[in-house]
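Heads up, this is only part of the complex; the chains shown haven't been moved.
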Amino acid sequence: MCAVGPILPAVCFVWQIAMIILFGIFIRYNEESDTHWIEHKTSNNISSNIENDFYFRYPSFQDVHVMIFVGFGFLMTFLKRYSFGAVGFNFLIAGFGLQWALLMQGWFHSLDPMDGKIKIGVESMINADFCVASCLIAYGAVLGKVSPVQLMVMTLFGVTLYAVEEYIILSLIHARDAGGSMVIHTFGAYYGLSISWMLYRPNLDQSKHRIGSVYHSDVFAMIGTLFLWMFWPSFNSAISDHGDGQHRAAINTYLSLAATVLTSIAISSLSQKTGKLDMVHIQNATLAGGVAVGTAAEFMLMPYGSLIVGFCCGIISTLGYIYITPFMEKYLKIHDTCGIHNLHAMPGVIGGIVGAITAAAASKDVYGTEGLANTFDFMGKWKDMMPTQQGGHQAAGLCVALCFGIGGGIIVGESGVPIRLCVCVFS
Amino acid sequence: MCAVGPILPAVCFVWQIAMIILFGIFIRYNEESDTHWIEHKTSNNISSNIENDFYFRYPSFQDVHVMIFVGFGFLMTFLKRYSFGAVGFNFLIAGFGLQWALLMQGWFHSLDPMDGKIKIGVESMINADFCVASCLIAYGAVLGKVSPVQLMVMTLFGVTLYAVEEYIILSLIHARDAGGSMVIHTFGAYYGLSISWMLYRPNLDQSKHRIGSVYHSDVFAMIGTLFLWMFWPSFNSAISDHGDGQHRAAINTYLSLAATVLTSIAISSLSQKTGKLDMVHIQNATLAGGVAVGTAAEFMLMPYGSLIVGFCCGIISTLGYIYITPFMEKYLKIHDTCGIHNLHAMPGVIGGIVGAITAAAASKDVYGTEGLANTFDFMGKWKDMMPTQQGGHQAAGLCVALCFGIGGGIIVGESGVPIRLCVCVFS
């Protein structure tokens, strides 16, 4: 870690004070978390708790929260010289990012037109965690190559871009993306890869010996892998519609991930002369099925459909670690420390495509009339939408995520002034 | 790890493709996770979410899921040369096992006679995790001695046997087994021990130095212990009846485990000349109370009854590690790597006996008329059942679990063709 002098403390203080001021001006409790809710509640004679969204979202929120901090944090501990740094900076990014995300996402989604305030509740917290996830994915590409201040700048712009692309994809284009294959994974991964591309320096080769894992750091990383793997059903179902949508999203993700484990282990074993398994594949590729089933998780993908998605992604992701990552580094000058191209970028794009196809193939036979309208939210101004149209909108959403990820990453990575304060650890 | 050549990848691919085909033919969403549920829901004017089983089961499902992957996975990391392998193969077995369990258990429990399809939901996922737990227990006996392909064969037959014995015990015999003392622990442990017996080779003695832990691998194992310990109340209550049954199961398990900690630490300290504690006892014996209270957890065992069960099991399990495991290895030729005989087999049998006694001693004074029928499910064809009869049925259930475990393990372990592909690591 390089000597950043007093830049990091200054940035932390100034930004945190700015957050306090902005929260003071803009952020308030929403109806369900405000004390006045008690008056609303007693005016109905139905039992009150069941109306409160909190009880249906909070367990999923905690699962997502564990994924963000323990999952992403420990997944990046595999570098023997950088285990603590990875967890620590993950913590810093997430701590800052989720405050900024509450503001940015709030401006687009929960601004109360009556008083001009952003009203937050448990769903806002889940969405802020999702937003931070995209920045942590991007961090995976540049792990060990950037300073904490650069990471915070990446996060500041990453969260801002995320809030805009999320608004465009979900609200303007009306694409559905329960588990964020497009909005979170595709955007986050290409954002990080583009920044890594911009920051590429040839002498990285000479420091290869500094990259590498030891046995214990690999077991630590497995803690991250397992908490991501186990709680992914909560991730993909956390903001689905109550009832069948959440239930189905959990089942589809559970199945897809189970299939991924087998195919990624199979390819990993094939790739090694001794038939042993490569720890990097087990740590990462086993998660690809959760990414790829994200968009379609709440659709009627069918259990076997989920297995097929997981089957393919385990293969593609593991092959990516074997062939694509070295190719990208050698020929495209993109150094991808954690292999996020294999774990998030490709599966994210696959997830977007699977979502578009599943939506376009939806029919009233399978979904029922009400079920169709409910699942795809064909209500209000979208009430005359057809499934085939929805498929087109899904594909458009994927393109927006790609453009924001690549474009945003190039701009943020290239504008050397804020971000190239120093290049550390490996250099 | 031995060179398995292309056998492991081939098995993974073929089995995963078979799963996709079988899921395509047989598995569908159940009513609650299907889009048509929305139509059912709007026909009632009561708020919809509260009817959805999903919200009452899903938090417990996630706790059980953590136990299966992090709990069992990390509990087996204590071997210094095998930490990563233990977690990785645990992952492989569970990933495959839960797909196969959904099919096998579905055929017995959730086959829809209308269309011949198996309908899955959150309860199926919990049951699949339970089924996988029995195979992971069996894995504990052969840890480090078998190849991944052998493990997968063990899992294939283990899941199949589990589904049959579960159907016999719970449906045909009408025994109750909320936390699976008989169905999961007794069966799984004797299945694994019998296989280990069949696979015993005398030269294991010479490789004793390869078995053993280092300080850090013991701390990793403690992660597994604690996640199992903490979430055991969810394990024992996950599929109980809603309401008082789940509540009581959680309380009983919480208390039993607390008592076990004290007595296992006491015996461990007594067994060492210096009064220090043996890490193996802390990692394992502290969990025995959760196993032993499994069957009776949903009964009116009373808080002090739970403490007594935990008190006894902490003593018995720790003494097992000190005396019985060496005895079994020396005289019975059963090598038990993780000591599952002490953690699962003996406490599982005790749990079955406690369940039988508690059931036989049930009375309308304690349970109330409706409470008795509800707790023991004295409904339909079982509506004239007496508590004393139920006690007999519980005992019969325990015998079935023992027979399936020992018999199944001997057959699977002895049929050398599929399973003796290679004997690794220790040899």
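Going by the order they are written in, the chains are A and B; count residues from 1 in each one.
Everything below uses one rule, namely that a contact is a pair of C-beta atoms (placed from the backbone, for glycine too) under 8 Å apart; a residue touches a chain by one contact, two chains touch by 3 or more.
Note that the structure is predicted; figures quoted are calculated from it, not measured.
> Which copy number describes the whole complex, given 2 displayed chains of the same sequence?
For the whole complex in this structure, the answer is 3 copies.
By our rule, only the chains that are shown with their structure count from here on.
> Averaging over Cα atoms per chain, report the distance between chain A and chain B in Å.
Each chain reduced to its C-alpha mean, chain A and chain B end up 33 Å apart.
> Considering the complex alone, what residue numbers of chain B touch chain A?
Answer in residue numbers: 1-6, 8-10, 12-13, 15-17, 19-21, 23-24, 27-29, 32-39, 41-42, 47-50, 52, 54-55, 58-59, 62, 65-66, 69-70, 73-74, 77, 83-84, 87-88, 91-92, 94-96, 98-99, 120-122, 125, 148, 216, 220, 223.
> Give every residue of chain A touching chain B within the complex, in rising order.
Per the touch definition, chain A meets chain B at residues 46, 50-51, 55-56, 59, 63, 215-216, 218-219, 222-223, 226-227, 229-231, 233-234, 242-244, 246-248, 250-251, 254-255, 257-263, 265-267, 269-270, 274-277, 279, 282, 286, 300, 302-304, 307-308, 311, 366-368, 370-372, 374-375.
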